[in-house]
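Before I ask anything, here is the structure I am working with.
Every protein chain except one is present and positioned as in the full complex.
On to subunit A.
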Amino acid sequence: MNKRYLYLLLLPGFLFLAAFMLIPIILTIVSTFMPDGSLTLEGYMTFFRDGYFNKILLTTLRVSVVTTLVCVVLGYPAAYYISRAGIRKKSILLALSIFPLLTSPVVRSFSWMIILGKKGLLNTFLMNIGLIQKPLEILYTPVAMMVGLVHLFLPLIIITLLGVMENLDYELVRAARSLGASSFTAFRKIIFPLTVPGLIIGSILVFVGSLTAYTTPALLGGKERVVATFLYQNAMTLNDWQAASVIAVIMIVITFVVVGLMNAWANRLNPKG
């Protein structure tokens, strides 16, 4: 095929994205600044003056940050172990870690309800062994959201990290060891710095995913709101599309700022440039 026409391959996808994503987003952004023809920041001011919204925003950020940290702490060692395992073990472990991605978030959230509820498995167990006297309030709190989100996003960060770790030249570790490094030092000075860029990319995915997740916080959060569920409430229940648009734009801006900063950081750390 003539190279000049190769861009035609890109065209359908581009048109689709332009028609159904780019243009609506631009229109949404524009509409929040001029709700009735004239330019105003009033839409935003109302939100940032509103204590309830600020609380929701804070909960969302907190849940997203904690979810990301927990995913990093749980995912990194797991990914490292899988990357160093033999071929057979590796494919089994990989399949197991991807498995949660194959089940619907609704089903997954319901199973967490069964586990975390007042009379759920966890509370029953803890009371039976006498560790607690009255049931813990976990379900319908931000903690439950985090549990659900960690479950949802752990596979993602494992897969991302695995990609980086599999490309890591293990000869570097041998080189460090032959120069006198213990296994732990070799990990600290070689493996970890070289996998940080992957860790940042994985964290971006988890953070943005948690920030915008809807189903899991809606089902496990009860009356607790996050930005995404608040947006839904404004649009569908209150029919306030103007407010929903403003929330959407705030989410987009946060996402872009976080992605931009973390990406820049990852690029700066990436030795291959």
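Note that a residue touches a chain if its C-beta (ideal position, glycine included) is under 8 Å from a C-beta of that chain, and two chains touch if they have at least 3 such contacts; residues count from 1.
Quick note on the criterion: contacts and distances are computed from a predicted model.
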Pick from "NADPH-dependent glutamate synthase", "ABC transmembrane type-1 domain-containing protein", "Electron transfer flavoprotein subunit alpha/FixB family protein" or "ABC transporter ATP-binding protein" the UniProt protein name of the chain that isn't shown here.
"ABC transporter ATP-binding protein"
Out of A:V63, A:I190, A:L205 or A:I247, which touches the unshown chain?
A:I190
Please pick, from A:T40, A:N54, A:S91 or A:S182, the residue that touches the omitted chain in the full complex.
A:S182
Which listed residue, A:L172, A:A235 or A:I252, touches the chain dropped from view?
A:L172
Residue by residue, what part of subunit A touches the chain that was omitted?
169, 171-172, 174-182, 185, 189-190, 193-194, 269, 271-273
